[in-house]
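Pasting in a structure now, in structure tokens, and then I'll have a few things to ask.
Apart from one protein chain that is not included, each protein chain of the complex appears where it belongs.
Entry: chain A
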Amino acid sequence: MDEPQRHRILMVSDFFYPNFGGVESHIYYLSQCLIKLGHKVVVTTHAYGNRSGVRYMTGGLKVYYIPWRPFLMQNTLPTFYGTLPIIRTILIRERISVVHGHQAFSTLCHEALMHARTMGYKAVFTDHSLYRFADVGSIHMNKVLQFTLADIDQAICVSHTSKENTVLRSGIDPEKVFVIPNAVDTAMFTPAPKRLCYDEIVIVVISRLVYRKGADLLVEVIPEVCRLNPNVRFVIGGDGLKRVRLEEMREKYSLQDRVEMLGAVPHAQVRSVLVSGHIFLNSSLTEAFCIAILEAASCGLLTVSTRVGGVPEVLPDDMIVLAEPTPVDMTRAIKEAIEMLPNINPQAMHDRVKKLYSWQDVAKRTEVVYDRALLCSDVSLLQRLPRYLKCGPWAGKLFCLVMMINFWLWQLLQFWQPSKSIEEVPDILILENEDNEICGKLRMP
């Protein structure tokens, strides 16, 4: 019993490589670290372009790109039962013990968790974003989340604010929700080898230029900061609907030589853009965690950010300057940051981030969640149905119906293609020997 349990984990989300973003890198790094801890991890996502079928990534991470096309914002068409056969096959083939879904607006994640529960697997869910309660879209999304979380074993949120939000949205027991933040690959985001001089101060912005990321706030803040501080220059990386507005602002105030627009920055080049600046500016209007801040801090930049969502929890107060999302307060915060700048040592900042965040730590804490999930008792369909009934007078009955149909479809599949007829795959053990060469070794079940 003392030997740590080896889990066999299936990560499910619509969002994975070749797409790039917070969720994608979270799944990738978490999987890598879990593999290093001796667990087996398989990732399932939908097909991206002609990338369909089974692929392997670094460290023998197996990825199933299931042949479903995305239809809207990289999401698969919600069909409820369409993915049951293939998810069932993957679960049996890989002898999975825990299914871990990511991101509340991934349809594939919700469907896979539903199938996993129907088939009696343990289910864990990670919520990466914040939702409101008032608009029509959010109300429906929250109902879907309630459905998924009604019968989940454990849930994970990326910040305490996100936990509050998730608990309110789904009515789940707070004791079941763990807070495990994102982390940053500090080896990838290192500060510039030479300290930059402070004659000219460069403020870096890297984000999608859209409303939610506060691009409109930038339009108001940048001219004011440039007017007050003649030695400040801006570098803006990113693309989006609001890019035109920023370019208009640059023309209007004749700031062409002080505001540089880079367009979309590939993830591999983010570090080189970051290290060219002194201050990182984040103007998001809503954010559950914000990995960008961590990447900037790891590169030794001082961060100025809006005080929204989970952002205040990300860094200690002396590493970040927070401001209300108004142009006046943002300008004040940037001024404060410029004054703080001479006392900031990028290398020391990097070392602190290294201590504060690591994916290994995230993986270890997630391991605990899996252990807890496995401790939850197995329950039959009849015992689970009341949990769905509690979701609401109409929705509850609808959810029950959905689950019952799923159960019958599963029984039908069991009859049509018994589990025994599905071949289990042997595990590949990736061993790193002294010469750091990777060699594969087959281990039969």
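Keep this in mind: a residue touches a chain if its C-beta (ideal position, glycine included) is under 8 Å from a C-beta of that chain, and two chains touch if they have at least 3 such contacts; residues count from 1.
In this text, contacts and distances are computed from a predicted model.
Peer 1: Looking at UniProt, which of "tRNA (guanine(10)-N(2))-methyltransferase TRMT11", "U6 snRNA-associated Sm-like protein LSm1", "3' exoribonuclease family, domain 1-domain-containing protein" or "Phosphatidylinositol N-acetylglucosaminyltransferase subunit C" names the chain that isn't shown?
Peer 2: "Phosphatidylinositol N-acetylglucosaminyltransferase subunit C"
Peer 1: Which is it among A:R55, A:H140, A:R195 or A:R212 that touches the chain not included here?
Peer 2: Hidden-chain contact among the options goes to A:R212.
Peer 1: Out of A:Y56, A:F133, A:Y198 or A:W408, which residue would touch the omitted chain in the full complex?
Peer 2: Of the listed residues, the one touching the omitted chain is A:F133.
Peer 1: Touching the absent chain in the whole complex: find that residue among A:E247, A:E260 or A:E313.
Peer 2: Residue touching the chain left out of view: A:E313.
Peer 1: Can you work out which residue in A:V177, A:V225, A:V259 or A:A292 touches the chain that's missing from view?
Peer 2: A:V177
Peer 1: Applying the definition given at the start, please give the residues of chain A touching the unseen chain.
Peer 2: Residue positions of chain A that touch the missing chain: 130-134, 154, 158-162, 164-165, 167-168, 174-181, 212, 214, 216-217, 220, 245, 285-286, 288-289, 306, 308-310, 313-316, 325-327, 355-358, 361, 365, 368-369.
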